[in-house]
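Can you read through this structure? Questions will come right after.
One protein chain is absent from this view; the other protein chains keep their places.
Let's turn to subunit A:
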Amino acid sequence: MSEPQPRRAAVTGIGVIAPNGPSTESFWKSTQEGISVLDRVTREGCEHLPLRVAGEVRDFEPSEAVEERHLVQTDRFTHFALAASDLALDDARLGQADTGQAPFSVGVVTAAGSGGGEFGQRELQQLWGKGSRYVGPYQSIAWFYAASTGQISIRRGFKGPCSVVAADEAGGLDALAHAARAARRGTDVIVAGATEAPLAPYSMVCQLGYRELSTAQDPARAYRPFTAEACGFVPAEGGAMLVVEDERAARERGASVRATVAGHAATFTGASRWAESRHGLTRAIGGALEEAGCAPGEIDVVFADALGIPEADRAEALAIADALGAHGGRVPVTAPKTGIGRGYCAASVLDAAAAVLAMEHGLIPPTPNVFDVCHDLDLVTGRARAAELRTALIISRGLMGSNSALVLRRGTP
């Protein structure tokens, strides 16, 4: 009797709600054109704060995307997650009739770095302004990092394995890897990704303590990693959800396999210890390549973490060289997040979504607002670059010290 074929994890659907577009199509169009939508913060109650520039999601109307009870019971980050999940499931052509037949075969994994800050602030203002009787019961679940996983699964009736990764920005990649492992272990479908909504007064004040945060005034100059003018990162909201499926189950139902999740590894090197992140990233990239059975020279494009402070940028450039050898200086590197900001856990999932789309279109999106790269990297700037892309490496680091790398292979429809 022959060994059963190992299960592989495929990406079959993408749903994006991003600062540059409330749909996957608009996100990709803007991303590949290298359009920057970074702008002055306009969110109510935030205008006086020293954080001036952010990537706000402005073309999203929650009441059109989710039911009234979710408007009352959940935070903005969950509205994004519910809406992005709907887009991803539609994209994967998985309707309620499909998932309803086998609810235990469908799970959810999300990552979240900041939870439901806006909802929490409103309720805490009720507490201190009027008294405990004025705090609504949904406060108990709406702020929580796990809220989106729970609400997606309840709303859709999914009963498969559900989990939440709480691991910094890099957690977005960890969530996708977790979904891939769940698919390999036997769950047919996992809705996986991350969304964040950190652009409300309380959440913004929390971020002011990060020395890596850019407080530049000019949107065109606020987030320029890998340049001598790097002055920190610009935060963003929104995010992406992907449908990760067992490849064979996906093919059997006639779904298009858009990419496969080939390898992942994660390390930890401590909060804001950027010089040391070099070794952590190198190790994570090496682990991801090893799991993918991928030689360094097979990597066709790198989606960089691009934190935007000189010490961290240098560590990342060196890690790419350490992990990929001579190929590290030749492989095209890009950081489209300089056009939309860094949405914490959502940033790396948006990069993964962009990587799948880049491989499909044979087009590496550029790094907006960045010119005059001062590291030994072939950073794609200005305009998109056409290239045959079979394998993409996505790198992410968190402010608290997580480093992750994910290898995606182009799918065969």
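Quick note on the criterion: a residue touches a chain if its C-beta (ideal position, glycine included) is under 8 Å from a C-beta of that chain, and two chains touch if they have at least 3 such contacts; residues count from 1.
What we mean here is this: contacts and distances are computed from a predicted model.
The chain absent from the displayed complex carries the UniProt protein name "Acyl carrier protein", chosen from "Chemotaxis protein CheC", "Glycerol transport system permease protein", "Xanthine dehydrogenase YagS FAD-binding subunit" or "Acyl carrier protein". Checked against the full complex, the one of A:44, A:68 or A:388 touching the unshown chain is A:68. The residue touching the chain not shown here, chosen from A:136, A:270 or A:382, is A:136.
Along subunit A, the points of touch with the absent chain fall at residues 67-73, 133-134, 136-138, 140-141.
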